[in-house]
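A short write-up of the structure that comes next.
Left out: one protein chain. Kept in place: all the others.
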Amino acid sequence: MTDDRLAALEARLARLEDEQAIFQIVASYGPLVDSGSADEVAAMWTEDGVYDVDEMFMGDQAAIHDMVTGDLHQGLIGNGAAHFLGPAHVTVTGDTARAICHSILLVHHKGKYFPVRAGANLFHLVRTADGWKVHHRTTRALDGRAEARTLLSSGVTGRDLPEGHQ
Amino acid sequence: MTDDRLAALEARLARLEDEQAIFQIVASYGPLVDSGSADEVAAMWTEDGVYDVDEMFMGDQAAIHDMVTGDLHQGLIGNGAAHFLGPAHVTVTGDTARAICHSILLVHHKGKYFPVRAGANLFHLVRTADGWKVHHRTTRALDGRAEARTLLSSGVTGRDLPEGHQ
Partner (left out) sequence: MTDDRLAALEARLARLEDEQAIFQIVASYGPLVDSGSADEVAAMWTEDGVYDVDEMFMGDQAAIHDMVTGDLHQGLIGNGAAHFLGPAHVTVTGDTARAICHSILLVHHKGKYFPVRAGANLFHLVRTADGWKVHHRTTRALDGRAEARTLLSSGVTGRDLPEGHQ
């Protein structure tokens, strides 16, 4: 009886810890990428992790590291930029999980700020010996394309998940 | 002694689970509404749930469903829109709860994004056999009106709660 209650508590607590850990991983992306912390950004992903953005496909950790240290991103954060991610909606299923959130990219120019992109961000995460890691992240601009809307709905419901997220 | 410790743990854990569940419900609104998931948006509310926005009063689940499938909202998301809600501050009191957060509505137009509204969002939720549901949501634009400021303060403090939120 006591054992059953302990086991139930342990399982419920583990689930909350998983959700919290994943929530925090997503919440760390903006601060890490806007500070140019290339090692830490890359370490959010598994070695073969994918980051698939509209204009850019990064097929492993090294490509993600290169994006952060690259001229385009360094120019952005050198002038001032905020990759502002919203609170993630997280769903854990055993040793995999998904998270979905909006993002806004604000860029600074001569004392003013411009929202140059709003996006849908779907994360597929896996449990590793080193904690939860992103295995696949797909980001699409909310510019009317149906694909971005599908990311948002599938992120919450789990239906019609795109390639790399099953 | 063991039983007391178990009971205390169970109560504390249940409280965290409630807060987490409500946080996630609020976090799901943006992704669901921006993807036009009318059924899922409506199901966030109780059948008699109210969604009271400045320019629009929706008095039950069916009216909320109609808003999502309606021309105005479909036009918004067809062109690209982000109903970006901030992280909710959640307070649970037994079988009811409230949550408060900011929101920004960004709309896409020809490759650019415009923040057309910033709002205060107060949720009154109730525990049902089907999980937590929104019973009343009041949203007001942060355009200087006192009512929006009262939503924000009452959402955190629990004082001066408006009609439908007691």
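So that you can tell them apart, the chains are marked A and B in the order they are listed, and the count of residues begins at 1 in each.
Heads up, the rule we're going with is that a contact is a pair of C-beta atoms (placed from the backbone, for glycine too) under 8 Å apart; a residue touches a chain by one contact, two chains touch by 3 or more.
Given the structure is predicted, the values throughout are model-derived calculations rather than measurements.
Considering A:A88, A:L122 or A:L152, the position touching the chain not shown turns out to be A:A88 (whole complex). Touching the omitted chain from chain B are residues 2, 5-6, 9, 12-13, 16, 19, 86-90, 100-102, 104, 115-118, 120, 141-145, 148-153, 155-157.
Even with one chain removed from view, chain A keeps its contact list with that chain: residues 2-3, 6, 9-10, 13, 16-17, 20, 23-24, 26-28, 30-32, 34-37, 40, 77-82, 84-88, 104, 106, 108, 111-115.
The definition used in the following text is that only the chains that are shown with their structure count from here on.
Computed from the mean C-alpha positions, the centre of chain A lies at a distance of 23 Å from the centre of chain B.
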